[in-house]
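Below is one structure; the comments refer to it alone.
Only one protein chain is missing; all other protein chains are in place.
The block that comes next holds chain A.
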């Protein structure tokens, strides 16, 4: 770990929480073992839709160690979710309806986790079954949600604009449900002390989670605390509170003892939301030089009847990406009886940009314009619908730098023209875009009489590196070593206004709040120094006192804050800083990037393998180069899964066909290519004084398209239905 007192921003900083995690000292939701703990296991519906007629709990109740079995016929009281809230639209066990296969229909509580699990297997249910709607094809076209349209003067419709275009491309793509599969399975430990509830559960937004739990359990929000200091991955899946956590807290209340629920790997697939299946059609109209004249993006996304996240893949992709006089985005949702959907890393942008960038590659093939050149010709300096300028956009530089690092310039655009032994070799590229978002945020900075600074914010570190961001920014702002700063997140009891860790917005939003809190804390320290009678600076004009690198100085005297606090007899001085969102800005805020990759496909057996990847990003200012690289690289590996492996088809009876780690394939090390990640250093002057736009998701956007485009280059076969598996390339 570094001890350099200043200038840490943008450099390589080890994770401040790294040693603790590596040594197994970090305690996650399931690691808490309060006195008198009971263990619960979920029982899930095994039919796709209908109702529970009867649940036989007799064998489970008689099983060793079982304390209670809750079912729709012996429910745990929970309030329904607020209708304004997106997500699941029902509370488990409150009625007998079965909305999807895998819905929670019971909770078995026992003295050990094994006994709870084994007894849960003894619960049997009788159902009245009604047919399920599970296929997007059956339900398409869905119901339009967000039509965005802009047509040039005199153009009657997007169809007319397309019909008048010299070159047109129509591309339809699809992808199945996908799963987040965070390293830490969903788990909750709930402890009541009198009427105060403490919930240990991974939460991307601890304060929102506490409010939700309070509302659903009908208790005073001030009496609910959510703690998730360490969380093993979120990716969107931990932004809502799922039934597992609510039932856990309700069971603990009913039984008067702490209760823990840990989902099995298989349960996470169905009881917790997934990225919905989606089909999309892009129609491009262009002149013969590849300049876009019209763009239409239609989508049909899965929206479970039980509620879920709305898949809108055109909004932050096709509606902002390229310059075009005519544009129409028609996003439709198809109601299905599937498990709930939820946002998953680059939730709409990953599928949306797969569609757009595949279509752009087809346009490149049709017009003979090099893919990079095609994108330069259609470069947008303002968003094509509203005409708002981008706050800071250096995408052209991404293309240039990326092409150079990758060695793109010599590319021959002749599919199936390069081989290496028995492998067909191809290259492909794609542009990436992801919205940047600054939420209002708060942070607290504390000078302690132990000589340490504590920077706190009620956000969450999902393994992403926010602890380190807080520490680095606090250290930089206060001019103290990173090693003397403690960072604190994952606690709803921290000052109100912490940001949810989603939308790649923690750094963007929290850094300005940390800076404000540092300044406020310095001010408070100086004020105390002049006001406290025991202070060596007592009675001075505050303007004559200055803070510098952890010391308070005036009249030739310089005292470090620890000594000062001791002299004053004060254990700590702290202040909260809050910042507003930038919703009134005239600018559009987006991150950009360019991916380049080489793919190899075996000439006989067809398996596609990614050989190397080069990506260049424009994300504003970077706080920690090490964590940034890891986020971007991890995203690209995720994208390899998106392109080549990840799919969970839903069967007609509502069963996920691949809802286990054995069947749902994600990339392993051997699938991970050589990855060259690079970012430009252009702080965004409009998003905040600091200039960070966030980078947790942009890396994944368009990876699948770049790979698919390279597969086409290697083989001459265009695969539109993900994942690109060998059977489609034989």
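In this text, a residue touches a chain if its C-beta (ideal position, glycine included) is under 8 Å from a C-beta of that chain, and two chains touch if they have at least 3 such contacts; residues count from 1.
Criterion: contacts and distances are computed from a predicted model.
Chemist: Out of "Carbohydrate ABC transporter permease", "Protein FixA", "Xanthine dehydrogenase family protein subunit M" or "Electron transfer flavoprotein", what name does the UniProt record list for the absent chain?
Modeler: The correct option from "Carbohydrate ABC transporter permease", "Protein FixA", "Xanthine dehydrogenase family protein subunit M" or "Electron transfer flavoprotein" is "Xanthine dehydrogenase family protein subunit M", the UniProt name of the unshown chain.
Chemist: One chain isn't shown here. Among A:221, A:496, A:649 or A:685, which residue touches it?
Modeler: Missing-chain contact among the listed residues: A:649.
Chemist: So one chain is hidden, and I want to know which residue out of A:140, A:172, A:630 or A:725 touches that hidden chain in the complete assembly.
Modeler: Of these options, the touching residue for the absent chain is A:725.
Chemist: For chain A, which positions touch the chain that isn't shown here?
Modeler: 46, 114, 117-118, 121, 422, 602, 604-607, 609, 644-645, 649, 651, 655, 657-658, 660, 662-663, 665, 667-671, 723, 725-727, 730
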